[in-house]
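I'd like to ask some things about the structure below.
Complex shown without one protein chain; remaining protein chains in place.
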Amino acid sequence: MSKNSADKNSSPPLPFAPLSVSNLSMRYHHKPVLTDVSFTVPEGKTIAIVGPNGAGKSTLLKGVMGLEPILDGEVQFFGEPLTNKRLAIAYVPQREEIDWDFPINVFDVVLMGRHGQLKLWQRPSQMDKEIAKQALQDLKMWDFKDRQISELSGGQQQRVFLARALAQKASLYLMDEPFAGVDVSTEKAIIELFKALKAQGKTIICVHHDLNTVGEYFDWIIFINARLVAAGPVETVLTKENLNKTYGGRLSLLNDLTETMYRTQLNRAHDDD
Amino acid sequence: MTGFELFPPPSLWQNWLSFWRFEDMNLLWVLMGSILLGMSASVIGGFAFLRKRALIGDALAHAALPGVMMAFLLFQTRDPLVIFIGALCSSFIGFFLIDWLPKNTKLKADAALAITLSFFFALGLMLLSFIQGLEVSNKSGLDKILFGQAAAMTDGDIKLLGYVTIFVLITVVLFFQKFRLIAFNQSYARTIGIAVNRYELLLALLIVMSVVVGLQLVGVVLMAAVLLTPMAAARFWSNQLATILIIASLLGGFSAIISTQISYLAPAMPTGPWMVVSLSILFILSLLFAPQKGLLKRYFDYQNLRQKVAEENILRTLYKLLERKDFKDKPFTLADIQSFRNMPSHCLQNTLKLLEKKGFAQRTFQGITLTPEGFEKATQLTRRHRLWESYLNEQADLSPEQVHQHAERIEHILTEAQETQLQQELSNSLHDPHGNQIPRKAEPTSVERGGEKI
Partner (left out) sequence: MSNDIWILATASLVAAACALVGVFLILRRQALMGDAISHSVLLGLVLAYLITDSRALPIMLGGAVIIGLLTAWLSDTLSRIGKVQSDASIGIVFTFFFAIGVILVSLYAGQIDLDQECVLYGEIAFIPFDTLHIGGGENLEDGFEIGPRAFWAIAVVFVIVLISIIITFNRLQTVAFHPNLALSLGVNIVFWHYFLMTLVSMTTVASFDAVGAILVVALLVIPASSAYLIAKSLKTMLWLAVGYSQASVAIGYTVAYQLDSSISASIAVSSGVLLFLTVASLQVQKQRKRAANNV
């Protein structure tokens, strides 16, 4: 079963997987969003998290990053809990989250990526600024460095966020729908970025919405529909059966009852036994 | 100017009695007026609340102040109608500003509210202090509008209060359906041809009028609470809008009675704060004790659920124990049960006691057994559990351990209909993933019922 073990077919056993999730359950406003999700991600690959709307993909990413509370389960990054490995992980959120009216320019946004390395009172150093500059250049946004973020197009905004993640110099990149609503040139830029990062041995996990491109852009797929449906390399896992199971609504009775269960606080009542 | 007279108080009790004897007609009018205000403000505030603009009453009340001052300055009169119209105008300008700023500038909705509130209020205060420095008559008492003073109200004030509040209440009743639809789903309302903008304007007018007319009683600073708190409290008592609004208006009216009473007994104290305090207390009581949604009820529901879960789990464990002994009716000990299910002894004892009370189990010196009713229930629970395990195993690709854990929880809420559906979906299998037999769904027959079979 490819869910619970690293991909044993291609590479020698890995020391620690970039991300390993066991029995993860999450809830949002008393609705169960994820139940008992477990998978392990291989290093140095591009992985897509795929599923229907409301299936819990973004929530999974946020839960794993500690942005939303976890009901149950364990998450490990490179064999350790999140708090020990924050500097190795970069998170790129969905664009809607941001207040685009904030008074800040492109360069300062990217510089924020160096923040994790700084203490409370420290200012970014010359080296930090160099790194930010390089990141902007890699994404071809250096010319925009003094622009207010409110003046950017959707694709440009996305590139700024990617540059910020790049500036963090992480080993694992978690991105929430990076391809959503971007123009063709930005799409190309993102693919180039993926290639470059992979060449450096970095791992990239994306929530992805477009089934048409998932096989092309990614090495691995994780199918989620409130629970894990399948996880593994594209060749093995991108099958009609899995697509059906994820998008096909066969598990509706299960999901309905799980929801009722949470609504009547059954889980809590049960565990307090 | 006639406020109501305070009789020289022999004692607080005497005063209280004389309040309720309505020996002062003026007092009666003030009381009626404040009850009407409480009712209308709560109702119209309810609509603001629903539109997620709970604090707009705050901003509008503050925005009215400069209008009051300007009306006085321009017309040199304390005529209630003039003051009312002046307040209405400036409040409306405030309303417009709150709407306009977020739509046309970077400023967000909360900032627009705070800006309008504080700017207009400051303007009003500036005018007030200017007036107080002038040599004009009639200017005293204008500052009573800050915190409200029932004793300061004139006949004219009260009449106006009465007319306006009745007007507001009648209008809400007349247009209730439309208002409700617009509050709930504005775009849909538009699609079925309702002139949404006109009703929005009407609603705005009603809100502003209610706020302005209540200022003398409650004061600028605290008017917001009269619009907001009753609705928030009433929410805990019902899910039907009409009922909620009625309850809100009752709460508003009741707090008006209390605050007028206190104002009568201690005329030096401002009226507004007492109204707010009584409303807040009513709110806290609703929050805690409301029958369906109150915190206390939610807590008890949760405890009951815990108990039910514990009982059903024990029943199933007893079934399992019986199964292992091939259903030979043998009493089991606590230790037997605890070998299958981890439960502390005192919990187990309590649960068994409850099961006994319900007639599902019997405790004798030799141990614990299931009664016939208990056996039937245990069978049903086990069937559901195992059906569910099979379903999960077939359909959901979980490991057997995960399946078992999940089934442990779901069995408590499966209904009969769902159980039948499960059976059908599973092509009527006989065994669960662990290899245990799924008890057949008996029509009312069980082995123990004196062997009657159908």
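Each chain carries a letter (A and B) given by its place in the written order, and its residues are counted from 1.
Rule of thumb we're sticking to: a contact is a pair of C-beta atoms (placed from the backbone, for glycine too) under 8 Å apart; a residue touches a chain by one contact, two chains touch by 3 or more.
Source: prediction; values computed, not measured.
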- Message: By the document's own contact criterion, which visible chains does the hidden chain reach in the full complex?
- Response: A, B
- Out of A:N105, A:Q134 or A:T236, only one touches the absent chain, namely A:N105
- Task: Specify the residue from the set B:A111, B:V173, B:A242 or B:L296 that touches the hidden chain.
- Result: B:A111
- Full-complex touch with the removed chain, picking from B:A41, B:I83, B:I98 or B:L146, is B:L146
- Over the whole complex, note the residues of chain A touching the chain we left out. 62, 65-67, 83, 86, 89, 91, 93, 97-99, 101-105, 108-109, 112, 115-116, 118, 120-124, 148
- Task: Please give every residue of chain B in contact with the chain that is not shown.
- Result: 49, 52-55, 58, 62, 101, 104-108, 110-111, 113-115, 117-119, 121-123, 125-130, 133, 143, 146-147, 221-222, 224-225, 228-229, 231-232, 235, 268-270, 272-274, 276-277, 280, 283, 287, 293, 295
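We take it that only the chains that are shown with their structure count from here on.
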- Task: List the centre-to-centre spacing of chain A and chain B in whole Å, with centres computed as mean CA coordinates.
- Result: 38
